[in-house]
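Here is the structure we will look at, set down as C-alpha cells.
Of the protein chains in this complex, all but one are displayed in their positions.
Here is chain A:
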Amino acid sequence: MSTQDIEKQEFNITVYTENQIGLLSRIAIIFTRRKINIDSLNTSPSEIESIHRFNIVINETEDVVRKLCRQIEKQVEVLKVYYHTNADVIWQELALYKVSTNVIAEQVSVERLLRENGARAVVIRKDYTVFETTGHREETDALIKILQPFGLIEFVRSARVAIIKDSEGFNSKLREFERREPGEDVIENEYLNQGQKVFTM
C-alpha cells in the first residue's frame, strides 16, 4: 500500500445515474453501512437530459473510496462512478450570511468587506442584510470569522459542486451504455488506467 492509501483525505465522488426515486437512499446506505460520514452531497442534472449527477464528498483513504465506488457502481441505476482528489477537480461551495443591517452599517466598512471576500449583498433590508460568497471552504469560513463579532444571525453553506478537470463529458460514454454489447471503454478499471493522469475506476 502506498502512503496515499493509508492517509485520509477529501475525495470527490461523482456518480452518473438514472433519475429514480429511492436511488439516493440506495447510495447513501453504502456509506452509512461502513459508518462513514458524508461531508457534502449534491444532486443535480448533468450535461445530458435524463442523466443525474451526484457529487459526494467524504474524508477517507483511497483504498476505502475505491471499494465504495465499486459498490455504488454496482447499483442497477448507476451508470458510472468517478473519484478524484481536490486537486483533480474545480469545485465551489456557496454560502449565505445574515447579519443585522444596523450593526453592519455602523461598525463595518461594507465595501471593503465585500471586496476583500469576493462577497456580494443579496438582500438589504432595514432589519437585516444577506451576503453571499462562493468559493472553497477556507474562503467561506473566512467570512464567518469576520462577521461573527458583528452578530452573525444565520449562516448556511451549500453542498459542493465539482467539475472534473480531465473529463471529456459523459456524452460519448452514454452512447456506449446504450449499446447492447458494452464497448471497451465502459468497463474502465484501475489496472488498465495505470499511468493515466486522472484515476477512474
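Everything below uses one rule, namely that contacts are C-beta pairs under 8 Å (C-beta built on N, C-alpha and C of every residue); 3 or more make two chains touch, one makes a residue touch a chain; residues count from 1.
The working rule: contacts and distances are computed from a predicted model.
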Chain not present in the shown complex, as UniProt names it (candidates "Ni/Fe hydrogenase subunit alpha", "RsbT co-antagonist protein RsbR", "Acetolactate synthase" or "ABC transporter ATP-binding protein"): "Acetolactate synthase"
Residue touching the undisplayed chain, where the options are A:Ile13, A:Leu41, A:Leu79 or A:Ile164: A:Leu79
Selected residue (touches chain absent from view) among A:Arg66, A:His84, A:Lys98 or A:Arg160: A:Arg66
Residue ranges of chain A at the interface with the undisplayed chain: 17-18, 21-22, 25-26, 29, 33, 66-67, 70-71, 73-74, 76-79, 177-178, 180, 182, 184, 186-187, 189, 191-192
